[in-house]
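Note that one protein chain is taken out, while the other chains of the complex remain in position.
Lettered A and B in written order, each chain numbered from 1.
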Amino acid sequence: MSEIFTIIASVSLWVAMVRIASPLIFATLGELLCERAGVLNLGIEGIMVAGAFAGWFAAYSGMGLWPAVGVAFLTGMGFGALHALLTVLFGLSQHVVGIGITLLASSSSYFAYRLALPEVTSPPKIEAFATWPVPVLSQIPLIGPVLFSQTPLTYLAYGLAIALALVLARTPLGLAIRAVGENPTSVEAQGLSVAGLRSGAVIAGSGLMAVGGSFLTLSAFNSFFFEMVNGRGWICIALVVFGAWKPGKAVAGAFLFAAFDALQIRLQQTPLGAHLPYQIFLMLPYLLSILALIVTSRRASVPAALMQPFRKGER
Amino acid sequence: MSGTAPKSRPVALRLDGITKRFGAVLANDAISLEVAQGEVLALLGENGAGKTTLMNILFGHYTADQGRIEVLGEALPAGQPRAALDRGVGMVHQHFTLAENLTVLDNLLLGTRPLFGLRLNRGAARARIAALAQDFGLAVDPDARVADLSVGERQRVEILKALYRKARVLILDEPTAVLTPQEAEALFATLRHAVAQGLAVIFISHKLHEVIGIADRVVVLRHGRVVGEVAVADTDPARLAAMMVGAEIRSPAIPTVAEGAVALRLERVATQGFHPDLVNASLDLVAGRITGLAGVSGNGQGALAALIAGLAVPVAGRFQIGGRDIPDWSPLAAIGQGVARIPEDRHHAGTIGDFTLTENAVIERLRDPRFSRHGWIDWRAARRHAEGLIYGYDIRCSGPDARIRLLSGGNMQKLILGRALEESPAIILANQPVRGLDIGAVRFVQERLLAARARGAAILLISEDLEEVMALSDVIHVISDGRLSPQFPRGSMSAADLGLWMAGQGFDHAA
Partner (left out) sequence: MRLEPIADPSPMRRVLPVVIALAATVILAGFLALVSGSDPMAVLGLIVKGAVGSKFAALETLNRATPLIFTGLAIAVAFRARLWNIGAEAQLYAGALVTVLLGTGALPLPAPVLIPVMALGAIVAGAAMLVGPALLKLRLGVDEVVTTLLLNFVMLLFISMLLEGPLKDPMGMGWPKSAPLLKEARLPRIVSGLRLHWGFGLALIAALAVWLLDRHTVAGFEMRAVGAGETAARFAGIRVPRVVIRTAVLSGGLAALAGFSEVAGLKGNLTLDLSPGYGYTGIVVAMLAGLNPLGVVLSALFVAAIFVGADSMSRAAGVPTYIADMLLAFALLAMVLALTMTRYRLRRA
């Protein structure tokens, strides 16, 4: 047991937690934005792959790191636009379209990767974001090294979470997005465009998912490899439910999940880990997500019009 | 013919030659009308007369094939939902357009600030709402969640929404359908108030007495055309009715039928999980009798209908069919006990839109030896059954293989009715059986129900239309907040008396 306490007391665990949580925060907020507007976006897994690839490829081709993040964002928006076209304008099944987008986004990323680097066996590396301790804040004991000695993308994730929470709660746009997820006719009757709001939310949200993906290649690791997203997108969907569709709670969920993930990696190194197969530890995050869904299932805060296509003139 | 506003007052809204075609259907045929400031214009017409299409064109949800619209003398651009709102046209829809999980304040603010503005400015809005509520007698708590409001309060929010946007023309679509007669009076008072301040009001309805009570002028629509326009002072309900349907309306004749035994009995029954639930409800359905249930929508009709349909079980009290307690109550048990069910929502509960007429015709009886053996369906028998219903109930369709979605509401209802009545049921639950149907289908449905009564069926007729309940029922119960009134024999109560019960008065003494 003492090893576990040592692990929990170590700063490196908590630094790792923030690093693991960062891509999840981007993607979870992106999914949350889509779902608050009434659209379930199952394209998230593939869009994260596409973001990871596009961001990495842009940096590999000589772009700066921030422009590379922008490229990832635009790539995500492109797939979001396709999702919105099919689910919002044509009202197709959000399940089927989402799965289709995931397949399309991930396969086209792999296709493009193979096209660009036909013969490479070990993926080429790039110069990724370096950690940049925030002046003053990083000097705060305990909190400073954990929260404020990260890469700039992580700080962007913090800012994004705060911004999204404020926009949803305090601005006319946020009100309209919440309303369109609750009852599209309320929005239509007040002269706003249901299709416009939903498409906008899906496109912007998909962009965020892709930025989350690009965190993996531009900040967490420094190259792109197959299966690197590895179900993180699906975890984010569970986190949105766990967070009861609230940005703050969803981010808290991402940190909780990441803490656990960081812990299991370290537990593998302990004598306990030597006795148990490592797969047990790798399974835990997924099982934990399922458990979180079960625990939070009774909450009734799901947007009332989630997954309900809106067709003008039909009631 | 066209409706012309009195020349003395400025015209608030003018529709000129509006025409709209959907495929082969001419929904609006050169409709012209005007409403002046300070005037209440009633737009009268049956279902399918073209009222809804006209309003959708006004609000830019459809664009007209021809015609123009002017608001306060300026032409309104077509197909722009915002335009009508910005010019001061406000609409209170029959189905409320409120986001239930948001507060009243947020519902009012929605769409009134520049979308990409930084602040909602809730404080200033709150002050304006208080002033408006004061001026028009529309008290509502701005911080309440809409889901927690009563139907009457929600309607007030809808009206406030229009006034908050500085509406100069207020359009109300069937606004009293969800109100008690007394609440309707309060609404009328608000409207008179609004008119006195110079608003123009268009009041869409098919209830003749109300139209005469509130409107200055009446424009009658039929088959998408304006067929008449009269000042209220110069007309009466009978003449309006004749204009509306193109013929005299006859109330169906109700022959005397010998009543039989109690077919279904509720004794102090309660339900769980509805809003509101039934409390202490007692009711007898007697063979050869139509029992009418009057009440404002959302007062427990849903719970009672679900209970009788088998979708809910009693959590207290006794529930008997044919004098016996029923232990395992379910839709299947209800069908097995000979309860015919005509659901309120024919599109979702009554039929499956993507299934064929045949499939919908046999869905309740598929396990019956007539239609299947050892789990194998006899489609030929099912088709024959459907063809029998098509013929016997005059269902207009391309055949038994037509998808139900493509049928009109009336024909859909005929299928549901036929499916239920063909089994000679002992008990019939008819929940809003004629809502939204045109006059021909209304008559057809009512006649078939009366025929079933003559055969000895015990019928429960649930309707929010008090006139319909009073016209057809042998006895009437009123439902209010989940409580059932004692039973009143036909003719023993006036509409006003029933209205008091609908508003919840009388229950305290009776209990």
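Please note the rule applied: a contact is a pair of C-beta atoms (placed from the backbone, for glycine too) under 8 Å apart; a residue touches a chain by one contact, two chains touch by 3 or more.
Just so it is clear, the model here is predicted, and its values are computed rather than measured.
The hidden chain, counted over the whole complex, makes contact with A, B.
Within the complete assembly, A:Leu86 is the residue of A:Leu32, A:Ile47, A:Val69 or A:Leu86 that touches the hidden chain. Here the missing chain is touched by one residue of B:Ala133, B:Leu311, B:Ala381 or B:Leu500, and it is B:Leu311.
In the complete assembly, the contact with the undisplayed chain comes from B:Thr351, out of B:Thr112, B:Thr235 or B:Thr351.
When the missing chain is restored to the complex, the residue among B:Lys166, B:Arg192, B:His209 or B:Arg367 that touches it is B:Arg367. Remark: the omitted chain is touched by one listed residue; of B:Asp106, B:Glu158 or B:Glu359 this is B:Glu359.
Interface with the hidden chain, as seen from subunit A, comprises residues 42, 82, 86, 89-93, 95-97, 99-101, 103-104, 106-108, 110-111, 114-115, 118, 195, 230-231, 234-235, 237-238, 241, 277, 279-280, 282-283, 286-287, 289-290, 293-294, 297-298, 311-313. Those residues of subunit B that touch the chain absent from the view are 23, 60-63, 79, 309-311, 330-332, 334-335, 341, 343, 345, 348-355, 359, 363-364, 366-367, 372, 375-377, 379, 398, 405-406.
By definition in this document, only the chains that are shown with their structure count from here on.
For the pair subunit A and subunit B, the distance between mean C-alpha positions equals 45 Å. Looking at the complex, you find that subunit B touches subunit A at residues 56, 61-62, 81-82, 84-86, 91, 93, 95, 97-102, 106-107, 109-120, 161. Contact residues on subunit A toward subunit B in their complex (touch as defined above): 170-173, 175-176, 178-179, 182-183, 185-193, 304, 312-313, 315.
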